[in-house]
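A single protein chain has been omitted from the complex, and every remaining protein chain is retained in its original position.
So, subunit A:
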Amino acid sequence: MNASTAPILETSGLGKTFGGGRTLLGARKPQVHAVRDVTLAVAPGETLGVVGESGCGKSTLARMLVGLVPPTSGTIALDGQALTDAAKAGPRAFGRTIQYVFQDPTSALNPRKTIRQILEAPLIHLIEADAPARERRVAELMDIVSLRPEFLERYPHEFSGGQAQRIGIARALAAEPRIVVLDEPVSALDVSVQAQVLNLLSDLRTRLGLTYLFISHDLAVVEAIAERVAVMYFGRVVETGPVDEVFRAPRHPYTRLLLSSAPAIGARAEASDAPQAELPDPTRPPPGCAFAGRCPNVRDDCRTAPPPLVPMGRGRAAACLHPLPAEGADGPA
């Protein structure tokens, strides 16, 4: 948002490969490049939305940022400090600065622990608070997420999805992190509860000065909460920029496809894509642009090398050799 501010979270050339290696007999095992060459910067107080469909690598990216998955290549820097060595130490090194909220709120809570035990865990292990401090902080956290204090002695199965997600948010905030990675935090919730949780998240960001990395497949939700957006496809960021501009006039054909596919009140069903259009095989990625197979604008040079993310002015960038025209989403296809 503010180019002058130093980014609080920065990644450069971040990549993750799963599988690979050889079997006992020396045959190669298939390799999946879940995330490739992701370079992002998030300014303090900003919300960066990450959108993309299943399998695009957005969750793997999120998990690398909090240290749950060690990156195969590239670096992560928090507050200007590179975390490459800390990454080997696991999430403990990250926990006080950056925290994570899970998609499925009930599976993220241990069914055999009370809410108090769940909320106290980060206080004990991350900031080593003593008992009275923990008692105070736990009460404060319940208040922050608008849950009644008597819920503390209950077990996760007694809560609805929305309430469980509030507990998940409270746990993430317990050790007072400055960045929160939210991995589809409202997709498992009903729409009426989804709005409550989204509003709570916006409110907390302002009140506590948090920075969010908000991952979602729902463009409307990202638009409602984020300032900037990064669109991912097949492990790469294909377009970034301010949300309203990217959504009003996408430069990458994939972004446009996503936007036109979103169901909207008052629109008739029409497929904006060839029916056989599918993701490429992740174990055998195409040499060029991964979207070439589905792209209406594809030309020969698209299939030779993956297009780099090039700046397109006004804080925007797109990884497309033949980007859509700068204004007007309905430009010539």
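Criterion: a contact is a pair of C-beta atoms (placed from the backbone, for glycine too) under 8 Å apart; a residue touches a chain by one contact, two chains touch by 3 or more; residues count from 1.
We take it that contacts and distances are computed from a predicted model.
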Problem set entry | Chain not present in the shown complex, as UniProt names it (candidates "Peptide ABC transporter permease", "ATP synthase epsilon chain", "Toluene tolerance protein" or "NADH-quinone oxidoreductase subunit H") | "Peptide ABC transporter permease"
Exercise. Pick from A:Arg136, A:His157 or A:Arg299: which residue touches the chain that isn't shown?
Worked result: A:His157
Problem set entry | Contact residue for the chain not shown (choose from A:Leu40, A:Leu257, A:Leu309 or A:Leu324) | A:Leu257
For this session: Quick one: say which of A:Leu48, A:Leu61 or A:Leu109 touches the chain that got left out.
Result: A:Leu109
Problem set entry | Residue, one of A:Gln194, A:Thr211 or A:Thr240, that touches the chain absent here | A:Gln194
Problem set entry | Residue ranges of subunit A at the interface with the undisplayed chain | 53-54, 66, 68, 90-92, 95, 99-100, 102, 104, 107-113, 121-122, 124-126, 154, 157-163, 168, 171-172, 174-175, 190-196, 198-199, 202, 217-221, 223-227, 243-244, 247-248, 257-273, 275-279
